[in-house]
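The complex is shown incomplete by one protein chain, all other protein chains being positioned as in the whole.
And then chain A:
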Amino acid sequence: MSSDQPLLSEPDLVPPVIHHRHRKSGSRTSFFEVAADSSTTDHHREVVLAKDCSFHSAFCNNNNNSGISSSSLTEAQNPDSEFRLECPTRERGLLRSWGAMELHEISTASAVTTAPSRRIHHKSVQFDEQILHDDNARLIYINDPKKTNDKYEFTGNEIRTSRYTFITFLPKNLFIQFHRVAYLYFLAIAALNQLPPLAVFGRTVSLFPLLFVLCVTAIKDGYEDWRRHRSDNNENNRESLVLQSSDFRSKVWKKIQAGEVVKIFADETIPADMVLLGTSDPSGLAYIQTMNLDGESNLKTRYAKQETTSAVSSEVCDIAGIIRCEQPNRNIYEFTANMEFNGIKFSLSQSNIVLRGCQLKNTDWIIGVVVYAGQETKAMLNSAASPSKRSRLEGYMNRETLWLSIFLFIMCLVVALGMCLWLVRHKNQLDTLPYYRKRYINKGPEYGKKYKYYGIPMEAFFSFLSSVIVFQIMIPISLYITMELVRLGQSYFMIEDMHMYDASSGSRFQCRSLNINEDLGQIRYVFSDKTGTLTENKMEFRRASVHGDNYGSSLLAADDSSAATDVILKRRWKLKSEISVDPKLMSVLHKNPNRDERVVAHEFFLTLAACNTVIPILTDGEFSGCGTSESTGYVECIDYQGESPDEQALVSAASAYGYTLFERTSGHIVIDINGEKLRLDVLGLHEFDSVRKRMSVVIRFPDNAVKVLVKGADTSMFSILANGSESHNSLLHATQSHLTEYSSQGLRTLVVASRSLSDAELEEWQSRYGEASTALTDRASKLRQAAALIECNLNLLGATGIEDKLQEGVPEAIESLRQAGIKVWVLTGDKQETAISIGLSCKLLSADMQQIVINGTSEEECGNLLGDAIAKYGVRSSSRGHQNLNNKTNADHGNIDISNSSKSMSLPKWNPGKEEGTTTPLALIIDGNSLVYILEKELESELFDLATSCKVVLCCRVAPLQKAGIVDLIKSRTDDMTLAIGDGANDVSMIQMADVGVGICGQEGRQAVMASDFAMGQFRFLKRLLLVHGHWNYHRVGYLVLYNFYRNAVFVLMLFWYILCTAFSTTSALTDWSSVFYSVLYTSVPTIFVGILDKDLSHKTLLQYPKLYSTGYRQEAYNMQLFWITMIDTVWQSLVLFYAPLFTYKDSSIDIWSMGSLWTIAVVILVNAHLAMDINRWLLITHYAVWGSIITTYGCMVILDSIPVFPNFWTIYHLAKSPTYWITILLIIVVALLPRFTCKVVWQIFWPSDIQIAREAELMRRRHDRLQSRHQGSS
């Protein structure tokens, strides 16, 4: 799909996050949902969940002894336990988005043959049947769109991502815009001003700000929508071949309807969700790329049902049948349907459907029937906006806005009360006052009637309301707009930062969320995925243990190896990537006299080549990089496409040793063994799932021997090996020690085994397998049972070690983050040993760390381990009561550990209670199993205490949802900001849960990126993102907020003092236009530029002293204290602003407009000078903005004062001639800013902040450099 298509090209479309809980249908793989049908209320659902949870925990206790079964349960029960755990602390909405993860993990997995799952499966069977026989099911009559859609209930294939049409734009856009409270406030103020007794401003003037904001937003929305319209149009007008009167004719996409039969050719995009009827492959196989849907770049296989493939050919498609399928839903990993064709009824599943947006690859053509079209396709249903996050600082800002509202209320109350008192005192004079009249006094029809007088209480009330109008900008509404613009600008500079550009993948930094730029400066916890995030996710086959011998310690490039060359010379094709081989292993394979060993080695590589789902793609060796061996003439290139990079690495490795996977269809594979092509029939394939943690393939050799080849994780493999002789045991031990060695080197390990099948076994398995694979329901568990039949008594062949290379700069980045006071937690699905070794290699763990390992297999064990660790290392509990005790423990510990005692001598000055109370750096390593017990039970707080006192936390073998659970553990128990970084679909839940989610554009597709707030190419950019941009953004926005509060408050207070002097009439000396322009035009531009461009420190300094980052999470740029100090300063400045001219022009003939003009100019110059005083980095544009604002103000004054019909006509010209005017302004500026300046200077000299010192150092360095260069220049 090209990028101009709307499906995922719009920024606000999110990845196909599957909202599990929305699903209407039940499914065989979800555990807790099956009982709830679409009509079940939430209440019901909760009940069911609770039941499940208790059941699970009971079950867990019964299974304490069996490590494997409980580990396989981890994933299975996790969703439940998580759900139950987190439910009270979070809204449902958030939880829903977790669903994606569950699904991804579980879609291939399923419950094992255990009690709880069986119970649920039983239910699901009923449910499955029920929904399909329900009236609720959708009926598709193949090739009969009219009958299909006789009730006109299905949508056509036209898609609309645009929000508005030409007609609905105005009302709808306005409606959406007024969802913002700020706009409602604007509207309310404008409405108040339209009431006759309250008309403080001119009526049109008061509407100006609102209209301005509305127009700007509407134009922006309109433009975006126009672009959407355009891409929709492109999409809707694409063409596909549709069967029309028994002939395939071209039809535009938007006219395609459900029930129509469509033919797609290779590399075309699928126009709608279709059930496959037939493909160019006789066995009904088709390959699709789902990049646009789930971001995974590898090819996936889809099958047409055997029953239909025969009826479909390239030219003819004479087919009629009924498909009964579930209602449209957004779950892209599920499809439940059945089909009636030629009187046979069979079920359809997810592997029979191709979804809109996917691309057909490696298949000449497919024919399918449309089941969901247009808006009802799964791709469209998934394109909802992700939940938006709000920045922490904005939350605090709202708290202070509340304070400002209270001020506003008090001020208005004062005015109202004053008005009331004044009226009471002057009650009798009201009629005769020159400027005040209670009633009409001129004879006439209205004589004696009340003139704009509504009685004292009403007058006071009106006075209250009109003061609200006058003081409206006390609530800095414009701040929200300013902040949006500032963040936009900041994002621009982050995106443009070439230091965060990943040249290798060509991916630049992306800001996907514009709301949380400043949160980047306050991160306290970083949760990182390992694979693909810390590591490159480029797997490389490094070590092999074959028949108990260890190979691969010395590797040579394939071409250098003499043993390998003769093999290579025989080839007529080349791999896309070269790998190095171990000559020793090579010679074992080809020249070893020991037959036994050779056979094992042979079978080992055969398994590597055969037991996988990798698809070899042959291309002509035209392009460079492939045509290296020209001497051999025609060269073909083989590129392996597969779902897992591990498998690709293994297949490539097998190829390097002479076992090249050459061809794979659903029925057979062709392996090129040292130049001889071996065709093997594939009798069955049990795909890898996370419950079994292994995959197996049953193949028939040309000599009719049948073997099952298995590879899998060591934990799941050793238990199903044959218990054999002594030699076998020694082999087992040797392999196990090799495995430990590999994983300690940070390698990913797999165990390879095989066994021959006897005819009887084969027969039994075949019948079970056939039955299972055609089963209508519960297919996954039946398949698993079938797999269990043959995956036993295996002969160990060997083990492999695959290296997952660390990304560039990861150790340095982690070191910097740690220095910055950020706690880096690594959450990985890897084994404990692998995780620890990666931890060591990326400097997360160091040798002097005390490692606490929690890997209990039961609740008690975990509890004990936790308790022991807490007691041993004297972890301070979060409750204050234990403090004394713990201090004592610290002291004791300090005596023992003298070498480190110096470090503990000073307690942290800031942030007490959050720092470690222990002396040795601790590292907590906890595995997913234990997490299940801990997070489910009351041990959570203990884990939290322990984890937060550890310097490093490594969680291994965690399921995706557990990742989110751990993030939530921190989020719910501390105020600290969390950041999650990951690259894979399994990190989505974590990324969405954390305050800031960062996606790595890596190998594992774009799902993480789509769910993230920020995306980048490499982990190491995180250092720059946080330390530099985070710091800048936080300080800028923090200052921006305070300054905006100040800017508006100083203006409002000035008006307030004036009103106190004018008998509480809500009169403003300023003209309407000045009041309106003040925050819109006169003072807004500089704040925006400062918010985008100001830099307190250069990026060099920030990277040099990572600890400067700590100012962020210590909230030094924005806190309550600063707010109050600012407010006190504001009061002082407003007093000066008001009283200096008052005293100067006391007893003078100054008129109200001159005074107003003076005040306007003075306040504008004052706030701009205030800003100028705080700017750290002056750029030409900042100068333009700040001084330009003042000039603009003067310009506006001159223009406004040149219009004769305004009462303020010619005022500014008169004032400008008077020296007193200028002297007064100078006085105001200096006196108002003097206290602030003095305080700032005194602080800088006596209590310099870290930033201040660093800035001075920077200045010194620059001066030094300049002096030196001048010195050199002169000499």
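As a working rule, contacts are C-beta pairs under 8 Å (C-beta built on N, C-alpha and C of every residue); 3 or more make two chains touch, one makes a residue touch a chain; residues count from 1.
Following the convention adopted for this analysis, contacts and distances are computed from a predicted model.
Participant: The hidden chain: which UniProt name fits, "NADH-ubiquinone oxidoreductase chain 4", "Translocon-associated protein subunit beta", "ALA-interacting subunit" or "Kynurenine--oxoglutarate transaminase 3"?
Facilitator: In UniProt, the chain that is not shown appears as "ALA-interacting subunit".
Participant: Can you tell me which of A:239, A:681 or A:1151 touches the chain that was removed from the display?
Facilitator: Answering carefully, the residue with contact to the hidden chain is A:1151.
Participant: Looking at A:454, A:493, A:1124 or A:1213, which makes contact with the chain not pictured?
Facilitator: Per the contact definition at the top, the residue touching the missing chain is A:1213.
Participant: Residues on chain A that touch the omitted chain in the whole complex?
Facilitator: Interface with the chain not displayed, on the chain A side: 426, 429, 432-437, 440-444, 446, 451-452, 819, 821, 902-906, 908-910, 915-916, 921, 951, 1061-1063, 1065, 1067, 1069, 1104-1105, 1107, 1110, 1140, 1142-1156, 1204-1207, 1209-1210, 1213-1214, 1218-1220, 1223-1224, 1226-1227, 1230-1231, 1234, 1237-1238, 1241, 1244-1246, 1248-1250, 1253-1261, 1263-1264.
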